[in-house]
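Before any comments, here is the structure.
All protein chains of the complex are present and in place, except for one that has been dropped.
Presenting chain A:
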Amino acid sequence: MYLDYWHYAETTTSAQPILRENEKDIYVEQNVGLYHGKSKIITKQKGRCYLTSQRIIYIDDKAHSKESVCLELGDIKDLQYNSKFLKRSAKLVIFLKLEAPVDKFDMGLHKAGNKASLISNKVTWTCPICMVTNETTGELKDPMPRCINCGIAADYDMVASTVVATNTDEQTAKLDQVNSCPACTFVNHPQINNCEICGTRLLKSNVIQYADGGIFKDSRMNIVLETNPGLKEGDTPFIQLSFRNSDGSLFFQAMCGVLEDLESEANKLLYNQKLVSINGVNIHPDIISVGDNFNQIGITSLERIKEQQLLKNDILLNNALGDLNNLMALASDIERLYEGAKGDNSKKDSILLIDRDKFLNKSTFLDEISREIHQLIMSEFKDQLKKQDGILINMVDLYALYNKSMRIGTGFVSPSEMREACERFTKLGLMDIRLVRINGRVLCVSSDNSFEFIKKNIVSIVEDAPGSDLLHLTQILNQTNSNNWAIGIIMEVLQNCITEGELLIDEQITGIHYYVNVNWRV
């Protein structure tokens, strides 16, 4: 029952979720178990829970590629937090919406859709006086609508012969099938949940239907319940997150914040959505929702347009004043903040702290960084790993690479943190690469046998071309392998060869030339 709220979550090889475009992670909670209704979900009892700007993602600690699931934040109706009691761990109960939340995303954002629902019963009739064809929404009943041209109310008997009711259901259905993005209007595949371009949640995403009407089932989903979840048809469905390590209150707070943001985001683009009256004048919904209609003709319509214009101006001015007030309040807030901050400069937070907020302690933060670094290396050096036996990157290069590509705008990790993170590879089960020390001084991230591999390579190059210098070696290595063995690494390997007596040096003004040691065996 209600299992289709869960979706499969894709993960990287480093056990991190693959986020959508525009999706940002906000908080990570360690050691979380999942409940569907009142029942435990078997095989999903120990994992990390990522809170992102769009989803809650559960990544299983053991089998992240199989057991990871996610829940759309848009499906969430309400939250309830149960604190720890005796043996029962703290739980976050998440109530879900029964219906697909179309309205919320739709209103104001999607004009076409809005219109479709407003004019669901469009009626056209011809004015018996001026013969203008009028369009009216809703049924033709008292009070009868006025003709837009001559402004005289229609008499039902007189117009009855000309009334044509347009059924707009077809139109609406057509709109639904298109599955276009409310934010960027990109037309997505009907079975896609989130826009491919901008990542915005699509309107009709909750229940995806095949052409034959069957509900789409993701075969990668694997949910086995321990007992009966106790969810009945018609009840508000709910799921629970059980926090085994912490009390989860931080997660709860973060989630409340995200949901609030989400709601205000959805309402932001609505133009005076809750406005009922201005200066005592009731407002017809048309004024707000319907834009310029160039079809209007006649004196009465001109009058109405004028009236609407005035009302709109009023709204605009009111809005502007309100905005101005907000701005002033914000300015004074900032001023106060500034005054306050001037007092104690010593408490200034370092830039490094920024995205550490979502971790409870340093260890979990480092675990996460470690996974991220692993992912970066694996993707960045995929070719090299495939074509040859190994990769070898020194920490300085890696640090630059990582901070350049991953940390834009969110602060940097410090070198010592990076080192600690790299030391955790093995502990986290990331076996492909590990941290090694070359020549007892240079720390490198290396795959299993890469050092021996490149050493063998270098010796054989020198054998073929005695008197090669560093430049020549680098060129040959990088030309045949189309990747970048850093010059620093090559230097270290050469140093190692010299210390071990495999290579001899010939120092000239032009540089150091290397020769294979054949005469003087160690």
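Here, a residue touches a chain if its C-beta (ideal position, glycine included) is under 8 Å from a C-beta of that chain, and two chains touch if they have at least 3 such contacts; residues count from 1.
Note that contacts and distances are computed from a predicted model.
Chemist: UniProt name of the unshown chain, from "Protein BUD31 homolog 2", "RNA methyltransferase", "dolichyl-diphosphooligosaccharide--protein glycotransferase" or "ESCRT-II complex subunit VPS25"?
Modeler: UniProt lists the chain left out of the view as "ESCRT-II complex subunit VPS25".
Chemist: Using the touch definition up top, pick the residue from A:Y2, A:F186 or A:Y515 that touches the left-out chain.
Modeler: The missing chain is touched by A:Y515.
Chemist: Considering the complete complex, identify which of A:V93, A:L376, A:A465 or A:L504 is in touch with the unshown chain.
Modeler: Reading the full complex, the residue touching the unseen chain is A:L504.
Chemist: Can you name the residues of chain A that touch the chain not displayed here?
Modeler: Residues in contact with the chain left out: 467, 498-501, 504-507, 513, 515, 517, 519-522.
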